[in-house]
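Only a single protein chain was left out; the remaining protein chains are all shown in position.
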Amino acid sequence: MTISFEELSDSYECIFFDAFGVLKSSAGIYDGVLDCLEALKGRGKDIYVVTNDASKSPDAMMATYTPAGAAPIFEVDEIITSGLLATEYLKNKVRSGHVAYLGKEASAHYIERAGLEAVPVGLELESLQPKALVLLDDEGFDWFEQINQAMNLVRSHNMPVIVANTDITYPSKAQEVGIAIGGLASLLEVALGRQFTRFGKPDPMIFNYAFERARARRPSLEKKDVLMVGDTLSTDIHGGNKYGLDTALVLSGNTLASQYDSLMKAQGIVPNYVCESILT
Amino acid sequence: MTISFEELSDSYECIFFDAFGVLKSSAGIYDGVLDCLEALKGRGKDIYVVTNDASKSPDAMMATYTPAGAAPIFEVDEIITSGLLATEYLKNKVRSGHVAYLGKEASAHYIERAGLEAVPVGLELESLQPKALVLLDDEGFDWFEQINQAMNLVRSHNMPVIVANTDITYPSKAQEVGIAIGGLASLLEVALGRQFTRFGKPDPMIFNYAFERARARRPSLEKKDVLMVGDTLSTDIHGGNKYGLDTALVLSGNTLASQYDSLMKAQGIVPNYVCESILT
Amino acid sequence: MTISFEELSDSYECIFFDAFGVLKSSAGIYDGVLDCLEALKGRGKDIYVVTNDASKSPDAMMATYTPAGAAPIFEVDEIITSGLLATEYLKNKVRSGHVAYLGKEASAHYIERAGLEAVPVGLELESLQPKALVLLDDEGFDWFEQINQAMNLVRSHNMPVIVANTDITYPSKAQEVGIAIGGLASLLEVALGRQFTRFGKPDPMIFNYAFERARARRPSLEKKDVLMVGDTLSTDIHGGNKYGLDTALVLSGNTLASQYDSLMKAQGIVPNYVCESILT
Partner (left out) sequence: MTISFEELSDSYECIFFDAFGVLKSSAGIYDGVLDCLEALKGRGKDIYVVTNDASKSPDAMMATYTPAGAAPIFEVDEIITSGLLATEYLKNKVRSGHVAYLGKEASAHYIERAGLEAVPVGLELESLQPKALVLLDDEGFDWFEQINQAMNLVRSHNMPVIVANTDITYPSKAQEVGIAIGGLASLLEVALGRQFTRFGKPDPMIFNYAFERARARRPSLEKKDVLMVGDTLSTDIHGGNKYGLDTALVLSGNTLASQYDSLMKAQGIVPNYVCESILT
């Protein structure tokens, strides 16, 4: 049923990789992945990370894909995060002023790179008249205090709410998961009776952002030349399919070898290919 | 459009009152309410509180309805809380052993009165092999730590999850609301892909519990002799209607005089009567 | 893992049976079921059918449980349908006048037994000023014409909408399913942005209706003396558990032997017992 990723990769000029469950786990980069990526580059493939993550900047992520004593595998503009889509939104639609956020200080990068002033949700916020609220990361604030404050801020001041990572949960440590900022966004949507503006896989905008960047470098690139590789049917594969890319499911993360067949049937989401991992 | 509550109450032998927005706010019992309730009792009416609340015992609530230097207005078995339904469930379906909970220590009352051992969600919980998780109250724990622990507990050990108060938000202080335990339950349901067992208005079991208790005292009581009085269409009125009671919406809480008409239309929930408050 | 139903039934005074998948399929009563039910009665058990069905009257259903040349197994008041809850609602809350419905003519029984005038949804309906709309059955009308007319009726006239059977689908013939009236109700709820009043398992009112009727005959009956037997976790077992009854899942219908274990885990719904069928 599964095929060799090495062989499969021959047929594509450009490969988009999900990060968690494909290249790494919460314990770090998988053994052998950096060599595998280096080899792909050696064979002339363009490679990109396409990840639902707004917890830190692409620069900070780049550093984690660096072999000991060597240059990083990815250049900074080869790392596409859902946070970058929030930056685009803020640039196009907010343009100036203060923007409130929930997340770690490092995640505020995505507000600041739009030229705006990032202010953590807090009691003294109202006087600054924030023009938007951005949900960036599940850490860096007190959930009880700041989630309730964020809810009352939006109730009393009509402002757009942007969710910079739609994931509901993330793998936190062996066998455990944590509630991600996309889960907290769902809580606030239920409590406020509103739908926020969400960025990240499976939404097509992140695939479009990555595809346009890849085509800037290789102008002849067509959708059929790109392979999206991910470990999650509902985000990587569903979104990649919808955007019109070929898709490969890997069994090194979220989706186990014992369950992918029944999940594909239950969800009606079918990748073009299934591979054990990118190392096989 | 609105009618006098005093007049209306003449037609019923038994009246069920929602607490928040009808009898009291977060600042305390509304002025005049205790006199009004006393007068109803004087006119031979049976009165009950029917409230979505599992934060403290009916005994503790009883104390708040006590005129200075007088006896409490309600007897303890005239206060029906959604927490009591969780107790019933635990008695019928769990019967013995440890039960994990999220909430203040006072809310654990609803586990203990079922004869079970209540243990707050925490790291050392797994060794006790809890037989159920009960979501009681939004305070008394660290949201980040304990919500994530509760999620992983349920993922690793299949157990029933009981929600002892389905409200999503509650009025916390002037013009502000807080996320209630029913909202946190929605977050965990989304994260786990499961539906929990929820008690409290509009679910009919709390109305049935109250009606059976009222009929125990007044055996000839029929549903048509009972009036449910509440300030919220989607819980008090929708649930009261579904259970077959007559219903009166009051405009002293959640639902404003300026909006009740359009809300009734939008939601398709229509009370038998609308009153300014129970004081008019 | 599974236990003998015959042995299990010894421990209960009263047994509630779901119909489809437990006693029968779309092809008719399962072989051996009538003998099994007769034997239970011979051993002094009270038995009831508790079914999500508003397509025809309990009388009409009674006839199908009749051994050749013998009396029916069930008396008419031992057949509890979700349609009866709609009748209760109409009696308590509507009381007089015209009521519009979607369903076969035979399903209008549940409106008429409340003493009301049943009128099928149709163009000339508005002049009759119907006081409620009841969704009874998926057959007996043109879906395109009447679903759209029902939607516009509710948009232009605020009225309660009652769903007399919450099932989304039903087994129609070998390996196939059909969309039930509960599914059409979901469509109308989405289109109208409203929540209707729904009756039928897992909602506790049908269990309460059945339990009160059983206790009328056997006044000492307690919840712990009743076993709910069903083939569907999300309705029979979830609702039976919530109401406080013991529950047995049978593997003769919706839920296959190969999947019940993983379904129980995924949905977090656990019956007290699992039996192959009621014949074992």
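The chains carry the letters A, B and C, assigned in the order they are written, with residues numbered from 1 in each.
Just so it is clear, a contact is a pair of C-beta atoms (placed from the backbone, for glycine too) under 8 Å apart; a residue touches a chain by one contact, two chains touch by 3 or more.
What you see is a predicted model; the values in this text were computed from it and never measured.
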**Asked** Of the chains you can see, which ones touch the chain that is left out?
**Response** A, C
**Prompt:** Thinking of the whole complex, not just what is shown, which of A:Asn158, A:Gln175 or A:Ser220 touches the missing chain?
**Reply:** A:Asn158
**Complete:** Among listed residues C:Ser127, C:Ser156 or C:Ser220, the absent chain is touched only by C:Ser156
**Prompt:** Given the contact definition stated above, which residue among C:Ala106, C:Val119, C:Ala191 or C:Leu263 touches the chain not shown here?
**Reply:** C:Ala191
**Complete:** subunit A positions in touch with the non-displayed chain are 88-89, 92-93, 154, 158-161, 192-197, 203-205, 208, 223-224, 234, 238, 241-245, 264-268, 270
**Item:** Residues of subunit C (touch criterion as defined above) contacting the omitted chain
**Value:** 138-139, 142-144, 147-148, 151-152, 155-156, 168-169, 172, 175-179, 183-184, 186-187, 190-191
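One rule holds in what follows: only the chains that are shown with their structure count from here on.
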**Request:** Considering only which chains touch which, label the overall pattern as line, ring, star, complete or other.
**Result:** line
**Prompt:** Which chain lies the greatest distance away from subunit C when centres are computed from Cα atoms alone?
**Reply:** A
**Request:** Report, in whole Å, the distance between the mean C-alpha point of subunit B and the mean C-alpha point of subunit C.
**Result:** 28
**Asked** If you average the CA atoms of subunit A and of subunit B, how many Å lie between those two points?
**Response** 40
